[in-house]
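Omission of a single protein chain aside, the complex is shown with its protein chains in their original locations.
Moving on, here comes subunit A:
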């Protein structure tokens, strides 16, 4: 809070604006950009891990594992994202609380009583005595799982395709050297598939960035929440009354997302160049010709 902001109603023009933009809830708005970046930073690797697991599972020689992988990828890809974003957090939350209630509460009391879902105080997750940030972190944790499940399925499909795209001759060569299937996977298949997977993964990353406003649906206070909250018309009940300014706030968010995707494009271009080096693909061939 700046020193001259003690009486907002007396301020004019830039002084008013400088005070307005540094209020406590604007600080929370700026911090929520961090929330979005944090979610991206956590979700992307977790989703990639889910995807890798899904792809490996659907290539497995054990029928049960293979079916599991295939059902996971095709089922999640076939259901609208928002259904999963609404379903997964509620299902996980109630599932966790139900499990805890079997341990910490009297198991003879049902958790569903009429239309209510009740567990005893000790089984609450998070405990109702825990501070607000724990509740927020728990909300973000559930959101990360929901995002990872959905984007993991898409990533699994991309990686599965990429694994199939690695030239058979390379794998055969490895086998001829006497490598076991596990060694072939680890030494040849996985390192070689990235160049084929990258376009698909880059695409997914863009979609993931653009999907983060769904956090708002999950009740996490992200940038869309704050833009709507701060931009809405404020009456004299507030210290800084103003008309409907949502347009400007949404414009700021639009610029943020454009910058994010523009920056990612440039980074992906670099990775693409790095991965194409020496590959038997059109891009690798072009690099070889350019070098000579």
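One rule holds in what follows: a contact is a pair of C-beta atoms (placed from the backbone, for glycine too) under 8 Å apart; a residue touches a chain by one contact, two chains touch by 3 or more; residues count from 1.
Heads up, the rule we're going with is that contacts and distances are computed from a predicted model.
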Which of "Sarcosine oxidase subunit beta", "Amino acid ABC transporter substrate-binding protein (PAAT family)", "NADH-quinone oxidoreductase subunit J" or "Glycosyltransferase RgtA/B/C/D-like domain-containing protein" matches, in UniProt, the chain that is not displayed: "Amino acid ABC transporter substrate-binding protein (PAAT family)"
Sole contact to the chain not displayed, among A:15, A:28, A:42 or A:92: A:28
Given A:67, A:238 or A:256, the one touching the chain that is not displayed: A:238
Hidden-chain contact residue, picked from the options A:161, A:200, A:219 or A:284: A:219
In subunit A, positions touching the absent partner: 23-25, 27-28, 90, 94, 97, 113-119, 121, 124, 128-129, 132, 135, 219, 221, 229, 232-233, 235-241, 244, 246
